[in-house]
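Handing you this structure, nothing more for now.
One protein chain is absent from this view; the other protein chains keep their places.
Coming up: chain A.
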Amino acid sequence: MEIERTSLPGIGLQHVFTTARGRRVGIVSHHSGRRDLVVFDRDDPDTAATTIVLTSEEAGAVAELLGTARVVERLADLHRHVEGLVSRQVPITAGSPYDGRPLGDTRARTRTGASIVAVVRGGGVVASPRPDFVFEAGDIVLVVGTADGTAAVAALLATR
């Protein structure tokens, strides 16, 4: 998927892409945090047919909805494709040995064979967290692997 990026001096940035079904969609990011979701005319690719103005808060909510759905979808896909693969949501509670420590420290994949694929924090999702991602109490960790592997990660992260 190709995304064109154009600067709009004095306003912000514009990103435009064409969907697989041939609709042109754009997002205008204003310096002020406002986002315009623009759907272009079917017949005239120069003209915005609809412009939806989102406040920065609304834009954040929309991004989250799209993002969260994507992670869940990807997990469902994994289940469908691989027999015996399990996903598990493990909470980090206060008192977990990894509360306040980076993901890399768990060495989860080496020790259990299961992978940490996402972390849900405060209603948002951090997909594919990097090894330097620091856990906090209240995080929900999404783990994917075999039944044994995911159980081992759960035990690793659980309060002792």
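Here is the rule we go by: contacts are C-beta pairs under 8 Å (C-beta built on N, C-alpha and C of every residue); 3 or more make two chains touch, one makes a residue touch a chain; residues count from 1.
Following the convention adopted for this analysis, contacts and distances are computed from a predicted model.
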Identity of the absent chain, which is to be given by its UniProt protein name, from "Hydrogenase formation protein HypD", "Cation:proton antiporter", "Macrolide export ATP-binding/permease protein MacB" or "Formylmethanofuran dehydrogenase subunit A": "Cation:proton antiporter"
Residue of A:14, A:68 or A:115 in touch with the missing chain, whole complex considered: A:14
Residue in contact with the excluded chain [from A:45, A:124 or A:138]: A:45
Where the missing chain touches chain A, by residue: 6-11, 14, 16, 26, 28, 31-32, 36, 38, 40, 43-48, 50-51
